[in-house]
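Of the protein chains in this complex, one is absent; all others appear in place.
Note that the chains take the letters A, B and C in the order they are written out, and that residue 1 is the start of every chain.
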Amino acid sequence: MSSSLGKLFAITVFGESHGRCVGVVIDGCPAGLPLDVADIQPDLGRRRAGAGVASTTRREKDRVEVFSGVLESFTTGAPICLLIMNKNVDDSAYEALKSRLRPGQADFTARTKYGGFNDWRGGGIFSGRMTAAFVMAGAVARKILKTIGVEVFAHTVAIGGIEARALPYEDAKKKALKDPLACADSAASAKMNALIEKVKKEGDSLGGVIEGVALNVPVGLGEPIFDSLDGNLAKALVDIPAVKGVEFGAGFAAARLKGSENNDPFTVEKGKVITKSNNSGGILGGISNGMPLVVRVAFKPTASIAREQATVDIEKMKDTKIKVSGRHDVCIVPRAVPVVESMMAVTLCDFAMRAGLIPRVLK
Amino acid sequence: MSSSLGKLFAITVFGESHGRCVGVVIDGCPAGLPLDVADIQPDLGRRRAGAGVASTTRREKDRVEVFSGVLESFTTGAPICLLIMNKNVDDSAYEALKSRLRPGQADFTARTKYGGFNDWRGGGIFSGRMTAAFVMAGAVARKILKTIGVEVFAHTVAIGGIEARALPYEDAKKKALKDPLACADSAASAKMNALIEKVKKEGDSLGGVIEGVALNVPVGLGEPIFDSLDGNLAKALVDIPAVKGVEFGAGFAAARLKGSENNDPFTVEKGKVITKSNNSGGILGGISNGMPLVVRVAFKPTASIAREQATVDIEKMKDTKIKVSGRHDVCIVPRAVPVVESMMAVTLCDFAMRAGLIPRVLK
Amino acid sequence: MSSSLGKLFAITVFGESHGRCVGVVIDGCPAGLPLDVADIQPDLGRRRAGAGVASTTRREKDRVEVFSGVLESFTTGAPICLLIMNKNVDDSAYEALKSRLRPGQADFTARTKYGGFNDWRGGGIFSGRMTAAFVMAGAVARKILKTIGVEVFAHTVAIGGIEARALPYEDAKKKALKDPLACADSAASAKMNALIEKVKKEGDSLGGVIEGVALNVPVGLGEPIFDSLDGNLAKALVDIPAVKGVEFGAGFAAARLKGSENNDPFTVEKGKVITKSNNSGGILGGISNGMPLVVRVAFKPTASIAREQATVDIEKMKDTKIKVSGRHDVCIVPRAVPVVESMMAVTLCDFAMRAGLIPRVLK
Partner (left out) sequence: MSSSLGKLFAITVFGESHGRCVGVVIDGCPAGLPLDVADIQPDLGRRRAGAGVASTTRREKDRVEVFSGVLESFTTGAPICLLIMNKNVDDSAYEALKSRLRPGQADFTARTKYGGFNDWRGGGIFSGRMTAAFVMAGAVARKILKTIGVEVFAHTVAIGGIEARALPYEDAKKKALKDPLACADSAASAKMNALIEKVKKEGDSLGGVIEGVALNVPVGLGEPIFDSLDGNLAKALVDIPAVKGVEFGAGFAAARLKGSENNDPFTVEKGKVITKSNNSGGILGGISNGMPLVVRVAFKPTASIAREQATVDIEKMKDTKIKVSGRHDVCIVPRAVPVVESMMAVTLCDFAMRAGLIPRVLK
């Protein structure tokens, strides 16, 4: 089904930006996992409008509620339904624009596909708001992964062309958590921040790049041919709204290297086989090799901008102009950091279960 | 199942590089499609070692045989099994290397995952040779897509950092078909060729970038959330061995643009809604918008190189050296062009069927 | 995922008997279907405790709420989430029994599988109460099927060994709807009723058989080999709690007939090919043949009975006795009639979509 992802650890998403709720059903979570809203709420907080200038001035109060699958703060093995009830949704801004297609949004494609019956308010199911469901599922997946030592984190590595300096992963993780733009390089973060302020005044928007990292991934996750770990990660990440590209390890840069430069030499260290470099991003032949799993995800700039744009009035089938007012992020990248983590975690959790690494009952 | 891809038009792949065969089962092909080996053989020819210097000096005689699903040159509606019997497979080069892990290959991950039972000869199921199965399925998918006017083609846009000049798609398609490196820009192709010759002498290898394009894609392919068209294309393309990145439309470059630059303005042309630019690559909200669907795929340089590399003898668990002799491509990019086309076609065909655009019986 | 069913029209179920809610996510519903709680509530009413003696004395007030996928009373094409909030759930009866395994229930298997973390209150997700989710999905599926003229209904054909007389389907449908036991043969219904009263006094319970019928099914639903229409119906029906058998057309009786008796002769009537008899139950080779689709489903007697039974105290691992008090149906068969209809409708709807018979937008 099209709103489901995963095989053993699988999630089903529903809801709308301006409808009643955003929700997720998590299927295949082992029984016995301690689970509370407090495990999920912080990630939703990171996804929510932050304190930084980058983010929308809305204050969505996203409070997760557990609707099924948890009894006395432990998972039961039954599907877990998590829900956020939408509050104070204001359709007026969208009502005025209803017949004018917002460039860069799903207005045109959804309207055509669904004969105009689609929920047009704020993009409906095509809204970035749906990623709150991803984050709820991701928080559960990360808690499961922790039981086998796998850790997933992400951080902002570029905004509007300003690139962050690379840091050791442990460092990057800690620093990014404290940075308002989720960027580990504070000098770059300051520049990004200045650019965001400038672009905000112009009524424009910015995109950027997030790097996701998974540490302590066991060797052997991924199945041959069509259940490669990278193929499934690519799908899960590109399914995030606004993502336009994904690359693993050296990625597009690898296409410019020679084999002798790109190949990661193997060596034995402390009785384990590792590679001296990590151009592969931790995946060889579609299977994890035990090195840090590294993926970079390109986000396009926010489509909703205050500047006037050329577009079409779909009811009159005539060219017209549009200014998308409302409370929009200049750059959604910092808010998307926990979303990237979540899609990585959901995918890794499914593959770890398929590899038989996670027991059906956790104790 | 891990060796299957697709929902209504679905393929299952099996076989090995140095085993008995490479095969594919195609499920969900409409009945009544005229189908002959002659429809498939040319694409296999393009995938096979070419005449150019880029390619392996092997001459794999890949002859497709129809094992099921076709009667009197028409598809029957039953699963179509297509098979290539491997010939003259020579294991001796691999036998000598058996315990030494080839850098950049699946030797280490497959061996660990399968406890050493994996077919190590030429990579077994992790070999690039498996893409012959993709190409057989892709030829069928493209023939189906043609019945609704959709055309898929791909071409080399970069090798070893040398980039081809952009050309109009119709032009690019024709020129790429005639170029030994499947590159539409003949000046760039000449440079690429020179570089390949040079690198070949060094015993080294090159990667590159392929652009895939689908024309006349109807508006509306793609399903919400987890069956986005781009998410599924990303998965299908990253499942190709050696792929390290994928991007749609402006892709990673979009992350450096402002919203006002990246958004594609809508306009009405000849009674249809189109966009004036195509930074989206033909996909909005995970759904095709009728513009050319454009994707770029990064291939790492061939992992098997003649130069000496540091590695590990996995049986002795000791560092050692390896020189991978044998007949290997300096650059597999030109041969991967029909593979990219095939994975795009298989994915598009599945989504076109899900959108109800392809009848179950073709007449 | 294990709580999902279907490919194009797919449902995901969650919730618990004594938890917060019972819910379903319906994926793949075409856009433009008029949908209101009033379309669903009546079927829930039929599933709820009836007026007859057969049923529990509980009065579950099952009110469906639409949480997503519907805008201004039309489906949007996005996943539809329907929810019933549980009310006045009383755990006390279950608390007392917690460590004693109820014979015929999932207590032992669920407890073992989930290490005791399963929701033991009223069976949790293994409760018959979960079928309220099936019925919500079924109501939507039946409304879709009506757009192509397909009608699904079910009726009680046996309770406790008392069998109803066969009637023409149109007749049976109308009479069953009015009968408190959903039995079209009023004489048999009276006898069943008397038996139920008698068995109720004994603190015992009864099972029975439901016949499901689908009329005007187009020829051609069902796919070869593993997506046979009957195979998928069998799965969907056996997934209903308490079902122990399923048969199509002549079913088990066919195993006693000769080929010349069981084969349905073809004939031409009004320009259409039909069969003179319908021992096949409307399915040949796993594909619908246009005749009424007929399936019979065996329900075991209610497992929860007031009489004393031998069992095990799982915490003490000792034999003991149990009397399951609480409000239980003597015979759940009449309440299961809309459940059988629902699982048939959900399955038929999926196959009709796969056959391309239902447009993605209904107008």
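One rule holds in what follows: contacts are C-beta pairs under 8 Å (C-beta built on N, C-alpha and C of every residue); 3 or more make two chains touch, one makes a residue touch a chain.
Values in this document were obtained by computation on a predicted structure and should not be read as measured data.
Among B:20, B:61, B:174 or B:201, only B:20 touches the chain that is left out of the view.
If you put the hidden chain back, the residue from B:7, B:100, B:142 or B:296 that touches it is B:7. When the missing chain is restored to the complex, the residue among C:97, C:298 or C:339 that touches it is C:298.
For the chain missing from the display, the contacting residue among A:224, A:259 or A:281 is A:224, taking the whole complex into account.
For chain A, the residues in touch with the chain missing from this view are 7-8, 77-79, 220, 224-225, 354-356, 359-360. Residue-level contact of chain B with the missing chain is found at 1-4, 6-7, 10, 12-16, 19-21, 23, 25, 27-28, 31-32, 66-69, 71, 74-81, 83, 110, 113-115, 117-119, 121, 124-125, 360-361, 363.
On the side of chain C, the interface with the absent chain consists of residues 2-5, 13, 101, 103-106, 108-110, 112-113, 123, 125-126, 130, 158, 160-161, 199, 202, 204-209, 219-220, 222-228, 230-239, 241, 243-252, 254-268, 271, 273, 275-276, 279-281, 284-289, 298-305, 307, 309-312, 314, 317-319, using the contact rule stated above.
What we mean here is this: only the chains that are shown with their structure count from here on.
When chain centres are defined as mean Cα coordinates, C lies farthest from chain B.
Overlaying the C-alpha trace of chain A on that of chain B calls for a turn of 180°, given as a multiple of 5. Homomeric contact chain A/chain C: same residue numbering on both sides for over half of the interface positions. Separation between the centroids of chain A and chain B, computed from CA atoms only, is 26 Å. Each chain gets one centre point, the mean of its Cα atoms, and the points for chain A and chain C are 39 Å apart. Among the residues of chain A, those in touch with two or more other chains are 2-4, 13, 110, 113, 125.
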